[in-house]
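Worksheet: the structure to be examined is printed underneath.
Here the complex is missing a single protein chain, while all its other protein chains stay put.
As written, the chains take the letters A, B, C, D and E, and residue 1 is the first residue of each chain.
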């Protein structure tokens, strides 16, 4: 099983979620995060003093899927989250040892 | 060492934490997240317009433990976080390469 | 590639970020979390009733780097995030299978 | 306490019915009323006010522009106390998932009782007396309540100005109760209970103490701005409601910190601001009496805020923002019955007592085990009781010749009368509230389901979320 | 709708220019004004008010302290309606990233129109009549607008008190429109558009309905506190602006829940509180008329809040906090033109209608596909129209002898006049708004870029963030 973490632009969330649903992904977990990267931060001015806010609001999407579905999930996220401008984000893929569904105690892929 | 990530219902947090404490777990990290899954989202209505909020508030609990404690941690989370109704959440288990305690620079299991 | 997750004290974020920048790290993702550990929680009192807030505000910093840069990143975080008092936090290191840059579709280390 | 779809729809019907009833009765009354010559109210007034009629040779009472300005301003201020004042004071103290349902209590009551008061409440409370117990329905729909002064109540402002000033008291009283049952009461149960409570508890009580012919008024009980009628009655009703409803899930185990204390302080500040209308406005004229009440109100409030803060500081080691704000409200409550009868110096003592007494009040709830969620009883029940008794101690004819001397000014009899008024109010409010709750529980249910409570009332009762 | 650095600087210049112009003209006027003997205003007044001069033998009008207190209090209350009232009501309804830009609309207009009104607005609206259409510029810079009463408008308060009371109406009207174009309008486009709108739409309209010699006033149209002038005009302008600007990105696909409903309820409550100044203050004196308007205002508001709540409950299954708060605002809007002419019982019917009509109004926007972001049209356009027509139904001389009887009191002619006034206002506001928008779009642009919209207007227009 793979754990796929995607850092995306917040307003892309609904689009990505719908595309993943169509693909058959049944669940995902979302966190509001702040991202720092190549994308230029925002300027803020308070009483004449300028600040550069280097951390920008991003969404972290976590999806756990079986190994065979993973490539299509990756491809879907890249396709739907892309705007083409800097700051579109990254996807991190790692191996998961086990998944448990709390409600039933099921383990492994059937628990996803 | 194992990293155990559990997505649970928010009001279960205190119960789970206390059970883990009794087990000898010494630390954990908690994040407010939004979950999407089989559990039906909430309806919201603003000025007559209905929205379905598909992402529900969840808590992500991260616990890093040594390999030998891991099974009991998993079992404890499943037991205490379960309500039996849809949306109880998942546990994801992965392998950790290293842990460092910042205060002391200790590494490995003794750093947990 | 390594995924480095550091749980640090919130007011240390700017210092750590700048040190990492100097090291050549080009991006990172930050989440507001609550931590539970050896550090004593805060007492709060509302209308004479005392509560112990066991979860303290922490920052989770996620940095993905190539394997060769990882040790210096770890050393830098330990150095800049340390205050020497309990609650300085932990660093968790795990292996990443793949990284994708959404904007370009690049994969692997060049996507970081 | 079950909850069925059926009942809910039934309730919507009932609410709608109430409004339609208003609509129906209105067409009749409105036409009748306005078709009559404009002198109609003038005709009605003397009948209701024989004393005034006896004083016939004197010039007819005339509206004074300054007095009217002050009473209208005060009315607006008392409205502000309920919403947003109380709504935010309470709203900030709840958990995030219940903030709207809590705010809704105050806001809904402002709307509901505004209509109830016009349709029948004012008449029951202040209409022509029936045996000292209740007003008749002669003034229902404001029939005969016009724009000339009614000297029985206030000789220099329009009768409707008196009516609407009193309306705001009728509004805030049930809203105060809501602090006790926050975070777990069904909306339908709440709505029905509170409409009954306003009609069968508040309206009679207001009549007893303030209505011409009311038996407590006749007896000589002093209550300048509503210590018994407003605060004891609501505080005691809160205690009973907390006992009947039971504890919120998670009390004692979960961390239930206020979700937004700046909101609570904002609410407390608006309560303080608005209370000048409540207390100084109760002079029903702008001048010495209003000014005296204004000064004692501010002084007692400030002192009570400090005394609660210091009490908590000594007891728990630190002064708290919530403590000082709660103390201010306790002081406002305690000075309410006394404000027009005592000196500024006495008001300091009343304030000192209020802060300490109400702080101890919030502590005992832990001991006794009831869950008065936002401390309606400790603040309004105990604070109101202390204030009503303190009026019997500190009242002085040197301050208000129309009042009476209290125990400390040589008149123990007044203190006894105050005790009687307090006891009567406690008993009447407690028993009445209990009966109404039981009836409502049987008919529509009082408490939400555990699942609804866990999810939060904002979503489960109102399909909303306070914050996005 | 392009957006260039150039233009922006140009606009800053224009804004600065406006201020400097004020500065320039001021030095002249100020010196001239004050060098003249203090009797100057007294000299100017009779010229502008021949009727008053004709009544020469009567004592000169004198300021009444109570009336002045009430009008000054009311003025402060109406200021509170715009900021923070409306600012928070609207601000809570937007998404977090646009909260400041929305609050800015109201706050900026309070500042801008305050200055505009002093410099030329008041003179255009209330200055010496030019053919029933507009006031002359004789009173520009408040020249001749002094501290003695101007009996043409209010015989017992300083002329400047009348002027500044009216200022707050001129302030809030354009601020109401801003609900329709929230979350997507450029700040410069907004500032220019609204300054033009205030000058070319609001000022003439106010003159027609309220100015001595204004043609709608002469015709006998009843509008006690601004149903046509304030609410219809702003609501219709909102509709046109929503149509011209187009939808916000993501409407219909993204979840756009209000980011802070407690803030919205706070705003609605302050609107209610302040509206007593708006409506009862429009009596321009403290007494019967103010009291009557106060009572009908409160009653209609409460009823409308309940009727919207029940309508949504029946339609969607649950009563909502946003619904009851929106209903209250709808009731306030609808009773505005009627409040000084109708009985409390009639106000219940007006409120009942307002809640249901405005609720249906918010539903139709989904059908017609325009994006009136915060429902300025549904609440103010439709609510104002209902109120103006209802005035023609329920007005009664038994309530206000200076008014007229409506249809239900045997005078269908008044209803026809009201229809005329409504239609005129609709057409004038719609056409005028459209023309101004097109001009401003060509010159400075109306809409932010998609990138700015996505980032949020707080950052892209103001370099700020509402919350940290």
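Quick note on the criterion: a residue touches a chain if its C-beta (ideal position, glycine included) is under 8 Å from a C-beta of that chain, and two chains touch if they have at least 3 such contacts.
Just so it is clear, the model here is predicted, and its values are computed rather than measured.
Novice: Which of the displayed chains are touched by the chain that has been omitted?
Specialist: Spelled out, the missing chain touches these shown chains: A, C, D, E.
Novice: Could you tell me which of D:120, D:197, D:210 or D:272 touches the chain that is not displayed?
Specialist: D:272
Novice: Pick from E:100, E:221 or E:289: which residue touches the chain that isn't shown?
Specialist: Checking each option in E:100, E:221 or E:289, the one touching the absent chain turns out to be E:100.
Novice: Given that one chain is not shown, which residue among E:68, E:150, E:228 or E:269 touches it?
Specialist: Once the missing chain is taken into account, the touching residue is E:68.
Novice: Using the document's definition of touch, tell me which of D:67, D:183 or D:203 contacts the absent chain.
Specialist: D:67
Novice: Specify the residue from the set D:232, D:324 or D:461 that touches the hidden chain.
Specialist: Per the contact definition at the top, the residue touching the missing chain is D:324.
Novice: What chain A residues would touch the chain not displayed?
Specialist: Counting only chain A, the missing chain is touched by 44-51, 53.
Novice: Could you list which residues of chain D touch the chain missing from the display?
Specialist: With respect to the unshown chain, the touching residues of chain D are 64-67, 69-70, 73, 77, 95-96, 156, 255, 257-262, 265-266, 269-270, 272-273, 276-277, 280, 285-288, 290-292, 294-295, 298-299, 301-303, 305-307, 309-310, 313-314, 316-322, 324-325, 328, 343-346, 348-349, 352, 396, 398-399, 401, 408-409.
Novice: Contacts of chain E with the missing chain: which residues?
Specialist: Counting only chain E, the missing chain is touched by 8, 12, 15-16, 19, 22-23, 26-27, 29-31, 33-38, 63-70, 72-73, 75-76, 79-80, 83-84, 87-88, 91, 99-101, 103-104, 107-108, 110-112, 114-115, 118, 141-142, 147-148, 157-158, 160-161, 163-164, 167, 187, 260, 263, 286, 458, 461-468.
Note that in this section only the chains that are shown with their structure count from here on.
Novice: Which chains lie in contact with each of chain D and chain E?
Specialist: B
Novice: Are the two sides of the chain A and chain B contact the same residues or different ones, given that same means over half of the numbers occur on both copies?
Specialist: different
Novice: Pick from B-E, B-D or C-D: which pair repeats the contacts of A-E, with over half of them the same residue pairs?
Specialist: B-D
Novice: At what distance in angstrom does the C-alpha mean of chain B lie from that of chain A?
Specialist: Spacing between the chain centres: roughly 18 Å.
Novice: In angstrom, rounded to a whole number, how far apart do the mean CA points of chain C and chain E lie?
Specialist: Averaging C-alpha atoms per chain gives centres 52 Å apart.
Novice: Going by the contact rule already set, what residues in chain E reach two or more other chains?
Specialist: Residue numbers touching two or more other chains: 255, 257-258, 316, 318, 320, 322.
Novice: Specify, in ascending order, the residues of chain A that touch 2 or more different other chains.
Specialist: Residues 31, 94-95.
Novice: Can you list every touching chain pair?
Specialist: A-B, A-C, A-E, B-C, B-D, B-E, C-D, D-E
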